[in-house]
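One structure follows; several queries about it will come next.
Removed: one protein chain of the complex. Kept in place: all other protein chains.
We just call them A, B and C in the order they show up, numbering each chain from 1.
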């Protein structure tokens, strides 16, 4: 069995390299893998393209990546939140690139990447700035933009519980982008609040099957490790 | 609150009309809403376009719709199972139309319909008979077919448990097409094995949110009806 | 906001809330629309959708020990979940929004044009703006209800002939609710359906940057003071 468990966030991200495209889960502060992001900061990776809903708020999460100089580009839906101080500063000085994507389009582009699709046809953005340079196609008299799939080299995921196979459940609205990002990256790294044994998660309740997860660390200790029954 | 509960399958399908496009959940016999299908047979509806994975096996489910003369066309991925006796007979006599769709494309076309997308770009079917008449598009040197979204007038769904709001959970591999079909039809009718009270289904475990469900009947009785807490 | 003229903010929110029918699924944008839910009629169950994956979102709650950091509105403020509510991931949440299951969305706006075009994400000439979920929701919802002040702080009209602001979506707005009244978007452009107490048709026309058909408007009679079913706990 593939060893996915790592002792620390720093070990969990050991494969990450400069100039990668990186998904970061979360919406606001719910579901943001803050410990993994912190580890990326500590490693002082450079030239990352960060794909996330926001461009960071105040000093935690993506804001700290920006302040540490790790980020070359941000792809997000909501860059100018009031708390996006670090982003505004760098953006105003042309030190970071930006691609703004409607939130639902961002979600579908990521899901399409995970589903092995080339992209989707969406009505969102037709007749707006967002349509610039994108092919337009008409189906049954309605116009759609072709929006291309989006994949990443790495995904940083925040989960509630993880088992040794990498199966994940999330907690409430901290689910948000995490499950689709976990499907669409070449290497998926998880920070979980809790590690449980194989069989502790009901097969019906698992949101992200372990096959998508490559590495994880638990912020808290293993509380139970049930024996796998054959 | 909208009254979604009906006493019998026949009442649950009361809005269905001739010549409708109808999703029928299930894969093999797992997750097939057999009681609802039976009710459609009894009403002797005509000219239905049935979208389902199979074209029915032996006498239950879709096979009975075919035998009753309800079906004008079938859209499915696997029409010629050995047990698809009723279908073969009608198809050989040109009494039913057929559109064969790769199973993953069928799933994505339905999901796209549910997600308000015009369609998806898929690599599946490129260079095969399936590509005939479909636009081909190249992205980063790889060819994709444009496959159009698929919606239905009605969806017939088999669930494990339902609550009065229409929230659904499924059981094991009986989940299959049911959740995506429930998202992509104008009127969604559910046959559940069990009805439970509001609050009995954990918000984290609900697979189909009740907002997608318009009508349901429970094959067994209500076993508990918890009071909704404000 | 036109000072001392027309409806109060709470009255505006109350009026929008009257639009919402029993069992409707409704998305609430950030900002002013957040004032609407407490005014929904007690005999109507309205299911609120939050684009971050909450179906059946309850009212916002004050901060404190009982605040759950994993249960936030799209405006990133703590909320409750209603009984029978559930969670979905972001792709499924926007699938719901675009897929025709939102009976209505209540959004703010910079400008609304007489053909239903909506602008609410970017200032003219700005280098960028925050789209968030507005484009998808505006395109997907069956009815787009706009809650906004009738003019800018500088007194510029926000009901316009053609958008001067970058569009969010084309031809999507159903009705506009301002302190002066309720405006439907029709084939013939803006039609004043209801006029606020103490406001006259001339005022409405003078404050609008497009033709507004005002004859046939009825007088709105809001309760004063309006009493929300739930206390309005926070202001955007």
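Everything that follows uses one rule, which is that contacts are C-beta pairs under 8 Å (C-beta built on N, C-alpha and C of every residue); 3 or more make two chains touch, one makes a residue touch a chain.
In this text, all values refer to a predicted model and were calculated from it rather than measured experimentally.
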Among the chains present, which touch the one that was left out?
A, B
Option from B:20, B:64, B:122 or B:167 whose C-beta touches the chain left out
B:122
Options B:154, B:177 or B:212, residue touching the unrepresented chain
B:177
Sites on chain A contacted by the missing partner chain, in the whole complex:
1-2, 111, 113-117, 163-165, 167, 183-184, 186, 198-199, 201, 203-204, 206, 209-212, 228-230
Which parts of chain B are in contact with the chain that was left out?
27-31, 53, 77-81, 91, 98, 100-108, 110-111, 122-130, 170-180, 207
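To be clear about the criterion, only the chains that are shown with their structure count from here on.
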Chain A-chain B separation of Cα centroids, rounded to whole Å
32
If you average the CA atoms of chain B and of chain C, how far apart do the two points sit, in angstrom?
35
Two-or-more-chain contact residues of chain A, please, as numbers and ranges.
108, 122-123, 170-172
Residues of chain C whose C-beta touches two or more other chains:
81, 87-88, 91, 94, 97-98, 139-140
